[in-house]
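Complex shown without one protein chain; remaining protein chains in place.
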């Protein structure tokens, strides 16, 4: 009988001289979870090649079984998010904008919706300066329960009006699976914040919709965890996921957050999903935002997410990291110029990808 | 007119020689948020003492305002969780057990409810070995959407039966605010896992109940953030919150997690809430669990949370960190013996607290 | 009598209602260390403004003294490294190259000197591709005592020859204060590696010379510690210090190292020293090096340090992060193009700096 699994997903290195009954026991236990095992005899030990459902097999913690010295994982765990070299990514459409289609997308706006006139004013400013989408939070996850939590439904109405007046698509944060339907009436794109990247109930709920999701990396999450969080949404049927690097926590960094721009080429190698960068949260300092936004363009990201406020000192949240409309207006052509330079220099991007394996064979 | 705010909560150090109109502007803006300002004239600059609602004033990011050189925060932000030296903590009752009343509580059980017979068997084992409460997850937050997610409602029924048969109170994880009512039919105590410490929608929902909550520290969260998460629950009306240190992520640590036992005296100084320690997640290695469990007792924690499985190699999740019932049985008297030693030596605990200020008064 | 200290360097916020004798005791103790104290009376407490030698006063841990509630530090601790807005940095000359004079400097070469012909070949390649200086280690700090430790004095001779043949200035690592004289016979610039940033004996010894020093940031060191390490060299009399960001350790990052590009604008705000970036160690993956090198240019760094090897797979150290000469040749024009774009757009850099205070000027 032919196996449906072509390649092994695990290879177990057994302990030297392991007795037959113990080997058998390991094979049986793998078999109980659908693992098809081929034993390969080495000099003094056996190697077991295991074919099967990688997610099931990996959850067995085989590396801690008696008689198993080491385990190598060979398989692809990302059933939906994985990069497919044979297929060009088409990008994710949000209103009339397409993220990840080769263009450089700029999402801008205040941290939170504060009041109607201010929101409309900022939206109008960022629109004329070149923003592609508008961001502003109606529901805000704050460290303190006593801090401003967002205007909630009132904010949703303001966002509705903002879209009507400016034509900009709306990106806004979702915190609670019970709010999905309500927020979807206004949002062109849901934002999942850093603190909710591991909120799998929320991710599953968003996976039931077809609304695009901007998924931010957890502030202490690895790339593997980040991609698996995307996989939660994708595996529920919503293929419109965009990743966003927003900085990770690190004791040595200024303000204890460091924007991990190295994650961009790493993610682009491993997934077909568009990758954005948020230099506002990634620096928490408005004075450093333009430099890091340019760096995001230079590193090859598909766009940026920038906080803009007309009076940063008066912002009800995150003021210290907001650019003024003027600062934003000055930044936009810089990032587009860097991006254009990279596009001209086709070879730049191509060759980076070609050298992916970490070394050519000469 | 008398102020209702006795002590200033912020002191602003203004820039030297700051002009009067700029000072006025700062005072007015503080006033707009209820801040009562007293200016104190220094040699070449002013200090502004600000009285008012600390949460409101702190959210203003005053440190980034023009003309403000530094800001000192003096106030107590923890309206409910703060330690009150005048009041002895009464502890949190869970069924017939009281956590934080001076006793040392042991919560034990498997990571997940896997099947009825196994669950009952493990419960019976940990009960006879000295566990005070039984833990096991019905809903599991897993990094991969393809890994075992818990048995859900079936598991709740098994837990129901487990309580009937063993008499042990049930501690089980809650992931979704929509499940609160359902899980509450079985749980004597909700567990909020590390990945959901920042899931404020869930915390608010739990705050609406009176069911005790075991709140685990986020794996990259500071003590301030941890206490504020507790404050979310407490401020909604549920005073039955127990904190649990479970290790923080660190590149240098073995398996990249380090149990922060230093958080225990720190939390005990700052809050009246009971503090537990989870050495299973804090080491991720069963062989290190007993040593760290003893350390948790020695450091003065109010109890421990221990994963126990009768066949760790066959566990569907977290097997490598589970103790066997025999290992658990051996551990129980050790932690109680250390705790008894501390209780005998009254002075030990007392003197640690007395020296809190980090220096003698001479 | 006039004080020589114009501005206070510390402000102590005393506890409310602190008794006179305790206040006097604090003032006396400050006085014993040269602190000139002015007491300012607030509503219910005193503020003490302290003038004096900041380094001395800061080492007193005043924040833990009885009666002191909070301490604010106002002074500039960087006596030599601090940015002086009134003075344009002239840069640091290394042979015929000047780092930090507005140009973008590229230092390239293999991790270690491996053998003469290979070293000369790589040097010739990077020279023709546009490198400004050549880097290669004669002495290598390796995690294992059994790994290749560098060719030592033989390597110094090869480096000597490399300079003669290519005309490139030589940057090479120094590990031991006893080797300073010997290495100085060959090096145009000493490199202090990440693991030795806190090796103050070495830094003091280098401070006795006038040879330029490329000081790499410790892999878990803060910006404050980094600048203070530079201050060790500067305060001994050697003003030729160049800083190099090379990535910091972080559990969440790929390969557990993240290049902290946000440190570049931060350092440029705080110091007049040139700032380079090392994307090779900052990614540890050759496939990500070009993207991060471009980002370093976009963020405004004064140059980059790049590992290049003609056969990365055969390198005796750090092969996986080395570019081939061809990859390097392709990268050089990209970084110069980004840099030129920034220079054209004068306003970009200027405005970033002007907005330093994180807020508008009202």
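A few remarks follow.
So that you can tell them apart, the chains are marked A, B and C in the order they are listed, and the count of residues begins at 1 in each.
Note that in this section a residue touches a chain if its C-beta (ideal position, glycine included) is under 8 Å from a C-beta of that chain, and two chains touch if they have at least 3 such contacts.
Quick caveat, the model's predicted, so the values are computed rather than measured.
Considering the full assembly, B:295 is the residue among B:72, B:189, B:233 or B:295 that touches the omitted chain. Contact with the chain that does not appear here is found for just one residue of B:107, B:250 or B:276, B:250. Chain B meets the missing chain through residues 218, 220-223, 248-254, 258-266, 269, 282-283, 285-288, 290-292, 294-300, 311-313, 319-320, 324, 327, 330, 334, 337-338, 341-342, 345, 347-348, 351-353, 355-360, 362.
Touching residues on chain A toward the chain that is not drawn are 7-8, 11, 13, 16, 25, 38, 40-44, 47, 49, 64-66, 69-70, 72, 74, 249-252, 256, 357-361.
Against the chain not displayed here, chain C makes contact via residues 29, 53-56, 58-59, 61, 63-66, 77, 79, 141-148, 175-178, 195-196, 198-201, 204, 219-220, 224-225, 228, 231-232, 235-236, 249, 312-320.
The working rule: only the chains that are shown with their structure count from here on.
A separation of 32 Å divides the Cα centre of chain A from that of chain C. Averaged C-alpha coordinates put the centre of chain A at 28 Å from the centre of chain B. Rounded to whole angstrom, the centroid-to-centroid distance between chain B and chain C, based on C-alpha atoms, equals 39 Å. The multi-chain contact residues of chain A, meaning those touching 2 or more other chains, are 220, 249, 312-313, 319-320.
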